[in-house]
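Only a single protein chain was left out; the remaining protein chains are all shown in position.
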Amino acid sequence: MNKKLTIASIGLTALLLSGTALAQETLKLLTWKGYAPKALVDKFQQETGIKVETTYSNNEEMIAKLRATRGAGFDLAQPSQDRISSVQAKFKIYRPIDYDKINDAQIFPSMLAAVQKNTRVGSDSYAVPFCYGTSGLIVNKKMAPRALDYDALLDPAHKGRISYRLKRPTLIALAFSAGDDPFAKYDDAKAYKALMEKIGQKMIETKPLVKNYYPNGDTLLEMMRSGEAHVALGWDNGGWKLHAENPDIDFVAPKSGALGWIDTFAIPAKAKNLDGAYKWINFMLRPENAAYFTNQEKYGTASKGADAHLDQQIRDNFDRSFTSVDIDNINWYPPVPAKLEQIEGKILDRVKAAR
Amino acid sequence: MIRSLPSNRSYSFGFGLYIVLFYLFLFAPLLVTCVLAFNDSDFPALPWKGFTLDWFTAETRDRVGIFRDQANLTSIWVSFQTAFFVSLLSLVVGTMGAFLFEQERFRFREGLYFLALAPLVIPGVILGISILLTANGAGLLLEERFGLDVELLRPSFWLVVLGQFSFITTFVLLVVSARLKKFDTSLEEAALNLGAGRLQVIWLIVLPFLRPALIGAGAVAFLMSFENFNTTLFLVGSDTTLPVNLYLQVRDGSTPVINAISFLLIIGTSLMALLSLFFRRR
Partner (left out) sequence: MSRGGRLGLYLFLVPVLLWLLLLIVIPHIDLLVMSFRGEDDLGEPVWTLANYINFFGDSIYWLTFARTAVYALLVTFLTFVVTFPVAFYITKVARVRYGGLLLILLLMPFWVSELVRVYGWMILLRESGVINHFLLSLGLLDRPVEFLYNDATMIMGLVYTSMLFMAVPLISSLEGMDDSLIEAAHDLGASRFTIFFRVVIPYIAPGITSGSIVVFMLTLGNYLTPNLLGGKNSLWFTEQIYNEFIASFNWNQGAAFGFLLLLLSSAFIWIGLKLSRQTLGRTLT
């Protein structure tokens, strides 16, 4: 055949093969959208020479991906603290955190202790806190002044303007507003299933009221912004971002309690760049960097010194949405036992398929 | 009715109108996507707020254009690499398959041929999960028995290459077979009579004859790989390909950066299509 073509393709193959092997030091990060702002990634690269490559994900996909790769392919992941221990016990996808390598002077001690306790499997703990926030209602107060608790998501008054995700927080939120405590039933699979089936049934009955099950945060923001939705179950930071653009919209801490979560750093079992992973953890929790992240994304931070660098607006947001009663009311997610996901998954499928 | 027959006015007018509407339907989403890549607005929507190149070149806190967007640029590069190796591998094995089924006689040939065609009619999602299951099973076994960690046996760049290769090869096989059927075997026999070996004949006579088919199949294999989503979704590791990466972003919400990437893709693939057409004409 054509000799030149053969030689060219062999050359190109060699080039591409070496290209994959000869990369500079990288840190492969499996995280949520917005958790690795470009400015900080650039700054980190300048400081350490390490290039950060991010893959966007969510809790379920993070676990699924790491399970499929058996804890390989990524150097650092950012699951929520309640989704670590049972997954770790079953699939062994993370490696224990060496807390000596963490600069714990920059972390709120109570938060660090809580995360260590909740992610313990055997004698090791598997995560370092990064940021926290709550889920509650994002409300267009002009259009839906009476939306004060999660049951507003089932209220015919908001017909066609309701939106939520078909994910576990929705089930849990609606269970709380129905006067139940799903977290207390975590260890009793039967009771939990019965409760969730009841909630699922309600969601099916009120399905005609729902505008759309939004797939992700940005879609929700767009829908609220454009007035396509008036009441939604969402993250506090989303509500606050919208408030800055349109004062009618705000985050509302529901009467039956906002749902509190903490996202963490956890190191996959076969991480290649361990050193880089610890560097990134310490870098991101450094007060000025943590504050940059919080100012941009509006999530609370686990970094102790970040307060001094925060915009006034961030503090205003918090004060506006949370009274001290609301803060006491926050329901923090306890670690999720295995098997619950299957129960919830089936109910959510049923809601989605119902007519 | 057809061009050689007379037809009445309303018939041709109605038909023509349908064709115009059809092409409008065909191009509307692409045109709108391209146009909105240049709109100076934070959302890919009308009204038109003025022309901007921000979604290609900007680098500010709120706007990062595609040329500054490391994650998207990396995924474009990953897709290029994937497509390159997939088309190379599937060209080699597909061509071997064409020779096997066109020129060799052996037992179970029919059965094997049927099997070789099957990948094109297996839904991509199923290819993806079944290859994932097998790779995972084998990987776990090696790890637990021998303590070996084989990258190929878990979601990774090379597993994506294998997954796409598994069905694109069938496509190459069909295209090359079609051309091979037209090969005049007397040429080959003459060469054999003159004392050439089989491999020499293939290399010097048959492959040059197949060249147009090989180039065509290679180009299509490249594009099939470049835009594959269904199979890739389950096999992708940390090296995210462009379609998967775009999906994750579109699901998250839309920014005009996605329009900018789409614009580049549309221009790129149209150029490629025109080039291949040009070569075919020659």
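Each chain carries a letter (A and B) given by its place in the written order, and its residues are counted from 1.
We take it that a contact is a pair of C-beta atoms (placed from the backbone, for glycine too) under 8 Å apart; a residue touches a chain by one contact, two chains touch by 3 or more.
Everything numeric in this text was worked out from a predicted model, so none of it was measured.
**Q** Please pick, from A:64, A:157 or A:178, the residue that touches the omitted chain in the full complex.
**A** Result: among the candidates, A:64 touches the missing chain.
**Q** Based on the whole complex, identify which of B:80, B:183, B:209 or B:229 touches the chain you can't see.
**A** Only one listed residue reaches the unshown chain, and that is B:229.
**Q** Residues on chain B that touch the omitted chain in the whole complex?
**A** Residues touching the hidden chain, for chain B, are 1-5, 12, 15, 18-19, 22-23, 25-30, 32-33, 36, 43-47, 92-93, 96-97, 99-100, 103-106, 112-127, 129-131, 133-134, 137, 162-163, 165-166, 169, 174, 177-178, 188, 192, 198-199, 201, 223, 226-227, 229-230, 233-234, 242-243, 246-247, 250-251, 254, 258-259, 262, 265-266, 269-270, 272-273, 277.
**Q** Give me the chain A residues in contact with the hidden chain, please.
**A** Output for chain A: 60-61, 63-64, 67, 90, 207, 210-213, 222, 226, 228, 338, 341-342, 345-346, 348-350, 352-355.
Just so we're on the same page, only the chains that are shown with their structure count from here on.
**Q** Would you kindly tell me how far, in whole Å, the mean C-alpha position of chain B lies from that of chain A?
**A** Measuring from centre to centre gives 34 Å for this pair.
**Q** Where on chain B is chain A touching in the complex?
**A** Chain B reaches chain A through residues 43, 61, 64, 70-71, 74, 81, 84-85, 88, 132, 136, 139-140, 143, 149, 151, 154-157, 203, 207-208, 211, 234, 237-238, 240, 248-249, 251-254.
**Q** If you look only at chain A, which of its residues touch chain B in the complex?
**A** Going by the criterion above, the answer is residues 1-2, 9, 12-13, 16, 19-20, 28, 30, 33, 38-39, 41, 53-57, 65, 68-70, 72-74, 215-219, 221-222, 270, 296.
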